[in-house]
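One protein chain omitted, others in place.
On to subunit A.
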Amino acid sequence: MDLAAARTRLAAVPDPEIPAISLVELGIVRELRETGAGLEVVLTPTYSGCPATELIADDVRAALAEFGRVTVTMQRSPAWSTDWITPEGREKLQRYGIVPPQCSAEQAIRVVPKLRCPRCDGGRTEQLSRFGSTACKSTWRCIECGEPFEYFKPI
């Protein structure tokens, strides 16, 4: 089997909720390996209740179908962290209008960060809610351009 080709194919599978970045860039792909029966992909879910988990497993199976039997294994430990989002992933989030995590997961909870607007680069922004359209994001607005935007919470 051409494992390199499978790896390339897997790298192109987008996150279903934030299609601007791939699952690999999101840092949830732990492993891709060949087993006696075909391929095994090990994924780490982002949030316990993320409703996209099943969809992600389906997308991975569909993308790799031509390489044979695909088993998707969910591995909870060690817990996924936004520290695992790749530099390319962070850049793509920013361009997409979602500010990537501004600090490591460990420092995350205590302070509300100072964010720059991803649209107009304005420095006067405010947090509207610690939760957003998905559990992984909080809701913000830019006071300068008036546009709302989201922030990928460090976890």
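As a working rule, a residue touches a chain if its C-beta (ideal position, glycine included) is under 8 Å from a C-beta of that chain, and two chains touch if they have at least 3 such contacts; residues count from 1.
One rule holds in what follows: contacts and distances are computed from a predicted model.
The complex includes a chain that is not drawn, and of the options "Na(+)/H(+) antiporter subunit C", "Phenylacetate-CoA oxygenase subunit PaaI", "Serine aminopeptidase S33 family" or "Ferrichrome ABC transporter substrate-binding protein" the UniProt name matching it is "Phenylacetate-CoA oxygenase subunit PaaI". Listed residues A:P51, A:G68 or A:G123: the one in touch with the omitted chain is A:P51.
When the full complex is taken into account, the listed residue touching the unshown chain is A:L128, out of A:A11, A:V42, A:L128 or A:C145.
Contact between subunit A and the unshown chain involves residues 47-51, 76-81, 105, 109, 128-135, 139, 153, 155.
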